[in-house]
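For reference, the structure I am asking about is given below.
One protein chain is absent from this view; the other protein chains keep their places.
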Amino acid sequence: MSLSSSAATVLADLDATREAREALYIHFHQHPELSLQEYETSARIREELEKRGIDVQTVGKTGLVATIANGEGPIVAMRADIDGLPMKEVSGKEYASTATQVNEATGVDTPVAHSCGHDVHIMGLLGALEAFHTHRDAWSGTFIGVFQPAEETAAGAQDMVDNGIADVMPKPDVYLGQHVMATLPGGHLGTRPGGILTAAKSIKVTVHGTGSHGSMPNLGVDPIVLGSAIVMRLQTIVSREISSMDPAVVTVGAFHAGSKSNIIGDSAELLLNTRAYDTDVEKQLHEAIERIVRAECQASRSPKEPEFEYYDVFPLTDNDETATGIVRAAFDENFAGEVIDSPPLPASEDFSIIPNHLDVPYVFWTLGGFNDLSEAIGNHNPAFAPDMQPTLDRGVEAIVVAAGAWLFPKN
Amino acid sequence: MSLSSSAATVLADLDATREAREALYIHFHQHPELSLQEYETSARIREELEKRGIDVQTVGKTGLVATIANGEGPIVAMRADIDGLPMKEVSGKEYASTATQVNEATGVDTPVAHSCGHDVHIMGLLGALEAFHTHRDAWSGTFIGVFQPAEETAAGAQDMVDNGIADVMPKPDVYLGQHVMATLPGGHLGTRPGGILTAAKSIKVTVHGTGSHGSMPNLGVDPIVLGSAIVMRLQTIVSREISSMDPAVVTVGAFHAGSKSNIIGDSAELLLNTRAYDTDVEKQLHEAIERIVRAECQASRSPKEPEFEYYDVFPLTDNDETATGIVRAAFDENFAGEVIDSPPLPASEDFSIIPNHLDVPYVFWTLGGFNDLSEAIGNHNPAFAPDMQPTLDRGVEAIVVAAGAWLFPKN
Amino acid sequence: MSLSSSAATVLADLDATREAREALYIHFHQHPELSLQEYETSARIREELEKRGIDVQTVGKTGLVATIANGEGPIVAMRADIDGLPMKEVSGKEYASTATQVNEATGVDTPVAHSCGHDVHIMGLLGALEAFHTHRDAWSGTFIGVFQPAEETAAGAQDMVDNGIADVMPKPDVYLGQHVMATLPGGHLGTRPGGILTAAKSIKVTVHGTGSHGSMPNLGVDPIVLGSAIVMRLQTIVSREISSMDPAVVTVGAFHAGSKSNIIGDSAELLLNTRAYDTDVEKQLHEAIERIVRAECQASRSPKEPEFEYYDVFPLTDNDETATGIVRAAFDENFAGEVIDSPPLPASEDFSIIPNHLDVPYVFWTLGGFNDLSEAIGNHNPAFAPDMQPTLDRGVEAIVVAAGAWLFPKN
Partner (left out) sequence: MSLSSSAATVLADLDATREAREALYIHFHQHPELSLQEYETSARIREELEKRGIDVQTVGKTGLVATIANGEGPIVAMRADIDGLPMKEVSGKEYASTATQVNEATGVDTPVAHSCGHDVHIMGLLGALEAFHTHRDAWSGTFIGVFQPAEETAAGAQDMVDNGIADVMPKPDVYLGQHVMATLPGGHLGTRPGGILTAAKSIKVTVHGTGSHGSMPNLGVDPIVLGSAIVMRLQTIVSREISSMDPAVVTVGAFHAGSKSNIIGDSAELLLNTRAYDTDVEKQLHEAIERIVRAECQASRSPKEPEFEYYDVFPLTDNDETATGIVRAAFDENFAGEVIDSPPLPASEDFSIIPNHLDVPYVFWTLGGFNDLSEAIGNHNPAFAPDMQPTLDRGVEAIVVAAGAWLFPKN
């Protein structure tokens, strides 16, 4: 690694702060909280920022916006998501989470873990804020840290929009985000212009039959045959209707109908999930799903229109071409040999909701979390727990270098 | 066999005429003709009738109506179909047909054979006419023989209707018909009230896609996927929409689409055939076929409405309950131990078109043609050729006994 | 109705006993019990029989065999099933059941109702036993009443077999049974030789996939696509593999797989039910189901063999031709105009288990329970409650007449 001089200056304390950063990481790792219930997490972030003298404002219940205004210059915002997942960590780490939290919606006491690595994101952004704050002489402009709740439920970015994030921060020139992953080598960075994370939507489809005794199917309309015909027909969307060059997925994750072998029920429920890296492709998927479901209902003389309920809507993460070129060039310059062309990833984020709301370009990149890729465990697996280093350091460096592409003085 | 006295009287010459009847049978067997081209056949029947002094009139090109008016009493009509099939006989009989005839529609010289046994039907009706004519003292009323062309193409009965059969014969009290079969023992007779032969319709279904290169299915609409979805969905008509108590069949006999592996064509053609023993069931089949085809076209975003062309329409043969009871009782009385309850048969006839047109009840029965059922060969097989006896004799006896149920004096 | 003289003698007290029989019927109607828990029902039947001096033996927990030995002559057994259904009666009758019983298997207190009319069957058999017992001079031979538990769960006849019914009764010449129905006019009787009630089996089919994230179906094996392909393919059994003349049904009554839209699960469960009126057809259905399921699992590269669990196995009720002819003739003679040819019925019974075990012929008939068919409510509907008369009287008369065909002196 050969940092540019400005980056080297801003990151000069990385060795000195490492021990404290690792300890704080372990704290967050052991105190994960559920989406939109990140009370302790948010309070601790605020405390860490305030004790360093960094201005911080709450947006909604647990969202935070930290701002370091440092004179004339570009405005760069960086987002870290802060929520955990409702699962019991089985990583085997000595600092593994044993936390539980009562789910406010269900009243159930639930094990919680940072199995998606948002604690790494918190530490990256805290570290970058501290670095930029400490070394104001090396850059100029404004650096904003956005600590976003509830990424896992696709609700947190929207919550910050709804609670007026636009009022507590200036409109940035670019909005940045990173995610720790098990799919690239430890400490490596990956990005790509255009679609990097899928647009994802879930759809609950209910189709109607007419109940009858199983021995007299002619007196009813069989919703299971209808549902099965739909499932088979849905396969033709990806195989026939979408260009083979456009990645797209239509999954029926759940099919539920009937309760007894000899009773034909009166409905079937399908839970669908769609993925696309292009807004037009996503529209095509949904148009085709609704068309096929409606037509199959007609083929079955279904007595009632099918119902479509869209939920868990994750927008496309569609990196701005120019801004991504700038970040990539900065990464290449500073982390030569550790930067990869990311393929489009089969995952989704609510990251883009805030920059889309602010109408600003954005760049999302991935950060390798495992030094031995052959042993890397995927996000959302209860055994997920990245290697602490170089992940934590690189999480800070990547932010400083990427934001620096706007904030550092040009030669 | 123990014939009633009237029947015995009318049939008294059966032994004496056997040799001549068998010779004439062989003549017809060796001179089969195509549907609506039964010129020689019709001429020879007329000649045989006229030389016995029986009145005969031509209806259409080759249809004949022979009438024996014999005083007061019921009027009974009996039909024999007279056409052959376009196939080369391979029965191995020494009197097997080697005939050919130029098909008037195509100009092609075609081998022809009586592989459906209509020559047996001709001989039965000629024999009965001769017997009733010779023994007028044993009965009273009117016996009419209808020699009908073109049963195989479902065109001949309609042709006689269109050419005024109603004008050359009085309205009968009952209309009778028989068919030689390989499905019951030689000389046995079978019948049933209600549906005995299926209603059958063929449907040419054309569905439309949009052509494109095989590597870019997304630019087209794949008619083969559409056709296949239709075929799979059509299976649900019989399995789900029709009562398991109602015999019904939907067969897709031909599927043709495309010419090259890497070109998506713009249409698919399906040839369907439906069978039912009930007019309502048949309607349900066709309603369901059209519904499913249309819906699947919508599911595929087919650019053009599908087309349905109905052809080879055979009506239901639906024996009159009362008249069938009368025939059955006469059979039971005269042919005890050689009469069976026929199941509904998976075959079709245009037999009912004339009685339906005349609005008279009808009875159709089957006549066993093979003495060793284990070696019997099915109708329409090129090796089909019934045993000459007792088939020919019983073919005459059955008509005389059945018609006699109306024409013979009651005790 | 014009009863033969023997029948008239045996049934001479029908008017005199009507009030008591109706009161007892209401008692049973108001005290229905669950299958194999018919303790009070069985005790009351025993009490009624014993107070009349009729010999009765218990078989299993609640089964009863009552025997009236009356000299030389044929032995006729008649069965009545005695269990209720776990549902709350909503017939609106003033004597409607409000009973509940604790289900011994689940511990749940459950509403119970005679919604299948087994109380009518009890009263028919009790009435016939009383009549034969009172008028021993009008017949000779042995009349046996079998009060069978747990027909609804297909467990009761087998329970009596397992508990030695063969040891407590002589081998009968014929085994009779009747069922009150909403499908024929009140007081009418229907039967048919051969298959009258379907063989029915339920099959739990579990097929295995391989779980994966919904966005990466290629890493798994989708059990919902597999299950759907199976459902579509199963339709071809009835549409293509079984003769259209053989009634047969394959229903998939339940399909359950997956829980979330974006997770591909690792199995799917299908609950199937088959119906046939012929043992060979039933075998064909099961062979085809297993073949198709296994083949589709291979098509999907399923990681594990599918599992088949057969349950709720109801045998074919296949009336003996000769014995049914005898019962039918007796019905025709005694109840002219009120006897119908029953079609095969899409329902199942465990009735045949005992006569099959004893290796004796059996006859099962239906008894119309509703005077106004247009208002008749089907068995197993919670609103089911037959009109008390003529149902109760005819239930006794039918047994006496049918059994009398063996037991009465021949002219």
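For reference, chains read A, B and C in written order, and residue numbers begin at 1 within each chain.
We take it that contacts are C-beta pairs under 8 Å (C-beta built on N, C-alpha and C of every residue); 3 or more make two chains touch, one makes a residue touch a chain.
Everything numeric here is computed off the predicted structure, so don't read it as measured data.
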Omitted-chain contact residue, chosen from C:240, C:304 or C:380: C:240
Listed residues B:178, B:198 or B:284, member touching the removed chain: B:198
Selected residue (touches chain absent from view) among C:38, C:151, C:222 or C:349: C:222
Touch criterion as defined above, residue of B:214, B:325 or B:382 at the omitted chain: B:214
Contacts of subunit B with the absent chain, listed as residue ranges: 198, 200, 202-204, 213-217, 222, 224-225, 227-232, 235, 249, 251-265, 268, 271-273, 275, 312, 346-348
Contact footprint on subunit A, counting only the chain that is left out: 232, 234-240, 244-245, 247-250, 275, 343-344, 346
Touching residues (missing chain, whole complex) on subunit C: 215-218, 222, 225, 229, 232-233, 236, 239-244, 291-292, 294-296, 298-301
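The working rule: only the chains that are shown with their structure count from here on.
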Chain closest to the middle, measuring from C-alpha centroids that were averaged per chain: C
Most distant chain from subunit A by Cα centroid: B
Rounded Å distance between subunit A and subunit C, as computed from the means of their C-alpha atoms: 59
For subunit B paired with subunit C, centre-to-centre distance based on mean C-alpha positions, whole Å: 43
Inter-centroid spacing, subunit B versus subunit A (mean Cα positions, whole Å): 71
Sites on subunit A at which at least two other chains make contact: 215-217, 222, 225, 229, 232
